[in-house]
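Note that one protein chain is taken out, while the other chains of the complex remain in position.
Lettered A, B and C in written order, each chain numbered from 1.
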Amino acid sequence: MDNRKLRAGIVGGGRGAFIGSVHRIAAEMDNQADVIAGAMSSDPKNAEESARDWHLARSYASFEDMAKKEKSLTDGIDFVMIATPNHMHYPVIKAFAGQGIHIVCDKPLSFTVEEAEEIGRLVEENKIVFALTHIYTGYPLVREAREMVRGGKIGDVRKVIVEYLQDWLSNPIEKEGQKQAAWRTDPSKSGISCCIGDIGTHGENLLEYITGIRIKSVCADLTTFVSGRPLEDDANILLRLENGGKGLLTCSQIATGEENNLWIRIYGTKASIEWHQQEPNTLTVKYASAPVQVLRTNRPYLTKQALAACRIPCGHPEGYLEGFANIYRGAIADIRAMKDNKPLSKNYPSVHDGIRGMKFVKQCVESHKRGNVWMEC
Amino acid sequence: MDNRKLRAGIVGGGRGAFIGSVHRIAAEMDNQADVIAGAMSSDPKNAEESARDWHLARSYASFEDMAKKEKSLTDGIDFVMIATPNHMHYPVIKAFAGQGIHIVCDKPLSFTVEEAEEIGRLVEENKIVFALTHIYTGYPLVREAREMVRGGKIGDVRKVIVEYLQDWLSNPIEKEGQKQAAWRTDPSKSGISCCIGDIGTHGENLLEYITGIRIKSVCADLTTFVSGRPLEDDANILLRLENGGKGLLTCSQIATGEENNLWIRIYGTKASIEWHQQEPNTLTVKYASAPVQVLRTNRPYLTKQALAACRIPCGHPEGYLEGFANIYRGAIADIRAMKDNKPLSKNYPSVHDGIRGMKFVKQCVESHKRGNVWMEC
Amino acid sequence: MDNRKLRAGIVGGGRGAFIGSVHRIAAEMDNQADVIAGAMSSDPKNAEESARDWHLARSYASFEDMAKKEKSLTDGIDFVMIATPNHMHYPVIKAFAGQGIHIVCDKPLSFTVEEAEEIGRLVEENKIVFALTHIYTGYPLVREAREMVRGGKIGDVRKVIVEYLQDWLSNPIEKEGQKQAAWRTDPSKSGISCCIGDIGTHGENLLEYITGIRIKSVCADLTTFVSGRPLEDDANILLRLENGGKGLLTCSQIATGEENNLWIRIYGTKASIEWHQQEPNTLTVKYASAPVQVLRTNRPYLTKQALAACRIPCGHPEGYLEGFANIYRGAIADIRAMKDNKPLSKNYPSVHDGIRGMKFVKQCVESHKRGNVWMEC
Partner (left out) sequence: MDNRKLRAGIVGGGRGAFIGSVHRIAAEMDNQADVIAGAMSSDPKNAEESARDWHLARSYASFEDMAKKEKSLTDGIDFVMIATPNHMHYPVIKAFAGQGIHIVCDKPLSFTVEEAEEIGRLVEENKIVFALTHIYTGYPLVREAREMVRGGKIGDVRKVIVEYLQDWLSNPIEKEGQKQAAWRTDPSKSGISCCIGDIGTHGENLLEYITGIRIKSVCADLTTFVSGRPLEDDANILLRLENGGKGLLTCSQIATGEENNLWIRIYGTKASIEWHQQEPNTLTVKYASAPVQVLRTNRPYLTKQALAACRIPCGHPEGYLEGFANIYRGAIADIRAMKDNKPLSKNYPSVHDGIRGMKFVKQCVESHKRGNVWMEC
């Protein structure tokens, strides 16, 4: 294909949503794509106004129309960004995948495990590039951590501690019309889980992404601290890893004073690593008989995989948007590669990661329901 | 009683042990006691040499002789410091309590729950002051945290995360004659648990000390990562609190790169607090709608309970020895009070805390044995 | 004017420069502008290739042509981004200001103080919006700090400590063809100063931006540690403030192990504040008789000025690019305001800040030349 910028469309992300702009900025950051079309809201007025805010060339009232129409245009979109609530992932994916339009979709992948598996088939059959926005895998030092752990630098993994703590749902703000809270705490839109689905899956994905070791089984204790809320807002989960390692995963949306505190510690026989999403440009490596090492974004000693995810000189903080943009960088590269019949890099979370995440959610909820018993993942 | 310095004796703490000197320094720090007698080792030669190192006035080959003899002297010891392995707590306590000699004893309290309860009776019957060295309750900012939480400053406790991570048993050093490791990993000296008994109980005690809320039940997953070791060297424990709160307690002696990383986070409806033993002069308080607050040792805004535990001006770091000395400060004050028939302050961990800790250990081990089921504490 | 996206051009920023992409990403982040034209290098081939990389609609071999041509087009650029070395600021500004094209220019403002003052006149006469990229004033918490200090929250400023430490010029990399290093260490391109001009001015600007207090005089000790380098790579500067406060400003490009460590501490009679560019989402406020307070980006308690500079929910790190984008946000708002004959917000560093910076550089160099004497600023 020629070297033109790709054309992108968006479904969802209208006024009142923050993630829409995140997708746009991330998709356009490397100057390889322009967002030109959208069905930005199920509410026609919001859709129209949001499209105008974004200076979109084409605005649609329905994502089905958008999929068909864009497919028919010579300058139609190359890929679509899906920024809708969980229950609206599957139908949107179905519509665009059916047209052979590539997809970048928010996590968790779907509403149910069944949908997730069906999505896996759709992606397969339609031969499209599909990226799931497990954004935290886009940070340079997460990629460094992956290289270290998978390269054996910390030895055999014995213990993992994964935390994702927030406080934004400490009170029933869903009853005060907070849009983000409203759908996430609503089983008809969110599914069987609020906290684990929304953030716990990021922890699960990060753990498996870095270590390459699967969670074998979970023993989960879920809690709804805010009365009247139909889904859990906190979970403590014992983990057993397929390699014999043990661990903990705790996630909460009622942890007062916590912002978006995702962090992970992985203890191996040779060393341990620690990474905090809120200070993402630092990776700490601890040894028993040597000084602690602190690695920093874009310093020359990083692996090429990590350096390839850096944009600006060291000491100029790179944040969430840049990490998100690295998911798009990988997806866009593969969209170009597919058009050019070149091999794909697959350097982004896949539909299989999404299926995995949905199973994790299901088994945690099941473990709790059955009285906190071990469930295989 | 006159204002003379108290006379102290020690059992255990001979050459090769580090905790002996810690007891001596802590007991003498405030200039209220001198260590003058000891049965410092079950090995007579070590006992003799250790006593000489310490310039003790009187050295004994057996703690039974010491208890009897000291009782009979006009200038006999006022209290004994017990720094022996777990299995040697009960007999030593029995010997000295029987003589009405006050006791400061290492944790965990005993070898079994049954012994612990018997010790409770001995302390009761003999009307002695008994302090257990859950030293971390001696830090000024732990006392500040206690005042805050019990005073309702953080609201209702919803979630707690307690960690105590070390790496010193990552390898089988007990087979290389490391004295500390040898007895702790030996069921005949340590009891039914290594990691939980040795450090997990500190976490349990710290949690209940600060919050005043009891752990209602535990679901524990124990692991022995070092092959051939008869006791666990790692544990992940789900907690349920009697007030409806939930939590996690994880302890490990194989967490590569961790030194003595005890820390606690307590999330309430109004605020959360966080304290790290390795940086003990800082207490962090987080709010949802206000800036994070960082409290520091010996700054004027602390409560009188915390200020009473400080010795030197702010910014001059106070550490482990000073915290340990605060346990002795409380015990010595009560020994003086008892001699003067004054009310006791009981400002130190008690025999009841010790019984509580032994039950916690037993129920964690039991939970694991039965397949990680919930056990009441 | 209609609500169309603005059209931007760039001079400089071709292949090999990192700042070009920073300007593009920052200018386009809020979806209010597209970069469509450029004279990206004085080397025609590089200019052409760079323009193709960027998918620019129009590429020019000369900035003079660009200025004239764009002015003549109905869809010509609204503003130009200047990302050239110091000696090429004045001529480029002159060309575009002469055409009434708005300008966003890199710092330091110019090659000499005389040029700087002439630029001030050009901006005045041509009634254009002119923004200088003292990017660090774009961070939300720097704006919070400004509100606090100017609002009297820390009382009278007594002492300031400003540091800007890097290590990238620790060795003579300018002799190995490192493009950034080559021009910065070359007096014919950089001017009379390397380190102070390149980074010291950021410190000076940040100090005056936050406090609103001018540096009255400087006593500077400059050093060239890398032999053969014609300009200083380190400076230690005593400061006296117009309000009677005292301070220090140190900047270095040979401070081994430092990345881009700009930080500032301001001590007042009531409190002190501290901000580190490398962890820009944290602002620390210290009191004598109250706990330390830690403010965080996009938490609800911030001032509206700070919140207006935030893009994503708290705990999702915002970095250098977002800060840079806030300079563009302010400039673009004023370009729109000017077109609509509305009052300007001037919420970005001005040409006057640039003149101020150039004088600061001159007086520091002069102070050193005269034997480290005090010079008025």
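As a working rule, a contact is a pair of C-beta atoms (placed from the backbone, for glycine too) under 8 Å apart; a residue touches a chain by one contact, two chains touch by 3 or more.
The shown structure was predicted, so the numbers you read here are calculated from the model rather than taken from an experiment.
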Residue touching the undisplayed chain, where the options are C:Arg158, C:Lys339 or C:His352: C:Arg158
Residue touching the undisplayed chain, where the options are B:Asp198, B:Asp234 or B:Glu318: B:Glu318
Option touching the unshown chain, where B:Gln166, B:Gln293 or B:Asn347 are the choices: B:Gln166
Residues of chain A (touch criterion as defined above) contacting the omitted chain: 285, 289-296, 299-301
Touching residues on chain C - with respect to the absent chain: 154-155, 158-159, 161, 163, 167, 170, 219, 221, 223, 225, 234, 236, 238, 240, 246-248, 250, 252, 254-258, 267-272, 285-288, 292, 372, 374
Chain not shown, touching residues in chain B: 3-5, 18, 21-22, 24-25, 28-29, 31, 52-55, 166, 168, 258-261, 277-281, 296, 299, 311-322
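In this section, only the chains that are shown with their structure count from here on.
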Fraction-based call for chain B against chain A, same above half, different below: same
Identity of the chain that, by mean CA position, is farthest from chain C: B
Inter-chain centre distance, chain A versus chain B - centres from mean C-alpha coordinates, in Å: 44
Touching two or more other chains - residues of chain B: 285, 292
